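A single protein chain has been omitted; all remaining protein chains appear in their positions.
Right after this comes subunit A.
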Amino acid sequence: MSRSFTPKVITANALLEGDVIYWSPEGTWVRTLSSAEVFEDEAVAQEQLLTASSQPAVAVGVYLADVAITDDGPTPIHFREEFRTRGPSNYAHGKQVKLS
């Protein structure tokens, strides 16, 4: 019996900078959520998670994060993931610098 699967992206932190990264359709790590591959099939997501986790000298703490699919691309569901797409709220530091 199939159950509903919330779409997901694969995310981690980059080893060298610590910056938030996402797994892309090309099988590389990218810096923005909009460039991330969105998985709508759980089996594919799990399989790609294993592949993405096999680069320990690039990515740290690889996991699946829930997203919603919108006209603007994937957007985070949880506020923690939303903060990870832009950076802290007290200074314009982190990803939001390039986004703005």
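Basically, a residue touches a chain if its C-beta (ideal position, glycine included) is under 8 Å from a C-beta of that chain, and two chains touch if they have at least 3 such contacts; residues count from 1.
The rule is short, and it goes like this: contacts and distances are computed from a predicted model.
Asker: Of the options "HAD family hydrolase", "Putative aldehyde dehydrogenase AldA", "ABC transporter permease" or "Sulfite reductase [ferredoxin]", which is the UniProt protein name for the chain that has been left out of view?
Answerer: "Sulfite reductase [ferredoxin]"
Asker: What residue numbers in subunit A mark contact with the hidden partner chain?
Answerer: 13, 15-20, 56-57, 60-61, 77-80, 83-84, 87-91, 93-95
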